[in-house]
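Removed: one protein chain of the complex. Kept in place: all other protein chains.
Chain lettering (A, B and C) follows the sequence in which the chains are written, and residue indices restart at 1 in each chain.
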């Protein structure tokens, strides 16, 4: 049994940490990046590539330098700490996970992503899909040996700046059938995008398309397993991101409690506040533990993988709410302002529960997978 | 709108309060009563009758002096405060409710109960019945114009000392059918009783019987409505009892916090403790409010009655747990002892959630009745 | 006991409802329903109407032009305003300053300011909080130095709601620096157009501008603008804070939010079925409804006691705490109900006249924003922690 990081991973952690700190040192910088055309900084993304951060999300088998559950968590915890809005999730993780899970992995595209030359996104969610892996209304039909796609996709993270998009579409069956789904590679130029920012400051888009060409990547069981794996990878990454955010929320709150005086004493000396801080600290350790478990078992069989990811993401949802709300409440008024960073951390923490399955979704999946 | 009690009810409240205080002044006295043959004091019961406490639970239309939701709540809140174990629920409320709800009310029996000459109990629960009104396995069949009952009944409060018992039995249909239930009046001599104490110090019994005679009181719709009304009356009474108990738990805890010193200060001066006391106080006011609503609407249509009773009993279940657990925790070790009264209040408060429908049952019933 | 409204009360309710139906413009209630940003003119339109009807000073005694309503009537009035989706009545002049002037103001102040409030001529703001003094008002730093015929005011106020619209502001200022924190505070009326007054917007976490900082640099304030006696402002401030507030629990708002929640969870789908059919989600809604039902009675009990002249003490604090928890829980469940639809955030959607296609259902737009915005209600007006301190001190004898 070993709970410590290997030397290589410690190095990865330190390098990435230093890099993020230098580029995201305050919340204003993030605000500037957000206002850029793509909702992030292309320059930063290029540097991330040069530094190997993107390749840290990809297995050496496909030209990366990491790609394990642990690697993903190290990087995303740091993304959480810096509240980084670059397309690590969409391009770096989700797209690469699909491209590398195919029977014929698309190593060329993976390498272009790693090199920062290609941006991609995974368009799976739809307006009426509440996190389900197999809920797909978008249609695919074969016309003269060419797949044609029709429909719309929602909440596609960084979908507007993607060069290529992987779209899940239904080849046959009803909207809720487990079978009959295909994954298709599409050129984003053919897609009608309506980009917008999310409440937590990320870029997302609504996509619609009529009769556009798609390249079939996989279908049926393989496609479904691919979606499940990709969504689990996303849920794991977001859980690790949440751990980083929670830690910052806790630290910011503690700092504030030490400096802020009320009734002639620093607020932090009030016992009721201290006890609430201990509750927060304890729950953060719980989440950290659950994420460690999920990350260290991510390469095992899919039941173990998904069960532990669901445990982590469920706990992230429950504890995230506690940490976000308590951080704001214990700060008081200042946390309600745009200028002070804790509000942005809290917003992201809450909205993580709206991505890749919320606490209820993952509790139900955990129930199923552990036969409760 | 008027939230105060009428003069008559204030008098009832004062009289009953004084009477209980004189006879249940400490938890030891209760322990002595509990050890008596019937699990309560016949003498106390007789005096309750003389003083009109039992008749306070019965409408003037049947020879009583009260019987409204408000009267029930006044008396049961005081029962809660003194942790009284006399058969007010079984004889005084449940049996009288049934007897007075019949097309031909059994006024003679009601009067005997009021006079303290007759004890009765309502045997509805069964081992596999989880609070449902219509779940009845016990069978009734007509043999030569005589109803014969077969089966067993569980958790019959004060069933061992009852002279007569009202038994719900199935005339036709399946165990879970809403139709086909009858209520029967039975002589307890014919029933095989296995009495025991409950964890909270009340007397209960398991009944079994073979081919015993029963007098049909009502059946089908009328019987089911009668069971529902009786169980709602019971749930209302227990909710009011819980209010009384919660108040005592709160008062005992506050007293203790004031006197008990730790680290050189009375525990009550610690802010984290104070804030938890405020939470308790607030939730008790919430329960009190819900019980007031349920009591003041108890005579309205059955949907309003049952909906508001369910709201109150659900809140009692949730808040009862908080108050019981916090009272023990804030007391510390002493609350874990048999000798000190708070443990007995806490036990009763918790077990009230196991009688006449728990918080989950009543939440679901509330959902149904308010079309959520 | 009898929880029904009297015939008289019911008639009053109908009167208020009818009046709102006749006078409240459709576009305005639509804006409120859609959580669109209200302009200064929107607020003023509604308040002018109330003023004309004689209902603006609903908390005031009749002799000053108030309604003389009892607590039940006030409660009904508040309920109907919310039900009608009217803008909220900006409370600083009419509900806060008014009662203080009536109780402590000079004849001159009463004669000048009260009619102007009644006629909605001045937009008032509140100058209590400071960057270093949130719930703890005793540690104020803004000073007013006696310069003979005027005070010279320096310092900074914060969280000044709608202060960018204000003509006047009432402030707590330090007039004696050499005494204990709670002494030496005075209650001053300051013209926002005075040289040296500067209003800076605070953008809140939801991206909105509703609150402000107000800076005072060598602002001259005539002595006649002192309310009551010098150094006794703490008494007036407390009077204002504890002034009978029938609406502190926000029952009408939570009821309306709960109905909205039910609507949203009937429309939101989970696995092809309405979310409200999900037993866990509907249970959360049901228990929230039960909490609200109990709180409504708790609130009415307090209101009803107030009509009999019993001043609500710790009940106000308890209702404030529970009221904020219930309201916040409603916004939380609304947010949860949306699932991923809670993500998109289109700031322009809250502008009047916005008529693009929303992303997802129209009701989704404001929900996450509202959830974050509503975090404030357990912080301002004396945080829930402060309320607990107050209750503990007042009721526990500790």
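Operating definition for what follows: a contact is a pair of C-beta atoms (placed from the backbone, for glycine too) under 8 Å apart; a residue touches a chain by one contact, two chains touch by 3 or more.
This structure is a prediction, so every number in the text was calculated from the model and none was measured.
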Task: Chains on display which the left-out chain touches in the complete complex - done: A, B, C
Open item on the list: Can you say which of A:65, A:118 or A:254 touches the chain missing from this structure?
Closed with: A:254
TODO: Decide which residue listed in C:283, C:307, C:370 or C:395 touches the omitted chain of the complex.
DONE: C:283
Task: Of A:81, A:106, A:305 or A:363, the residue in touch with the unshown chain - done: A:363
Open item on the list: Touching residues of chain C against the unshown chain: what are they?
Closed with: 279-280, 283
TODO: Can you list, in ascending order, the chain B residues touching the missing chain?
DONE: 125, 127-132, 135, 154-155, 175-176, 194, 196-200, 204, 206, 261-264, 270, 272-273, 321, 325, 328-329, 332-333, 335-339, 343-344, 346-347, 350-351, 353-355, 358, 360
TODO: Go through chain A and note every residue touching the omitted chain.
DONE: 1-5, 70, 254, 257-258, 266, 268-269, 271, 274-275, 277-279, 281-282, 285-290, 292-293, 295-297, 308, 311, 314-315, 318, 363-364, 366-367, 370, 372
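By definition in this document, only the chains that are shown with their structure count from here on.
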TODO: Using mean C-alpha positions as chain centres, tell me how far chain A is from chain C in Å, no decimals.
DONE: 38
Task: Centre-to-centre distance between chain B and chain A (centres being mean Cα positions), rounded to whole Å - done: 53
Task: Per-residue multi-chain contacts in chain B, two or more chains - done: 271, 274-275
TODO: Hunt down the residues of chain C that sit against at least two other chains at once, touch-wise.
DONE: 385, 388
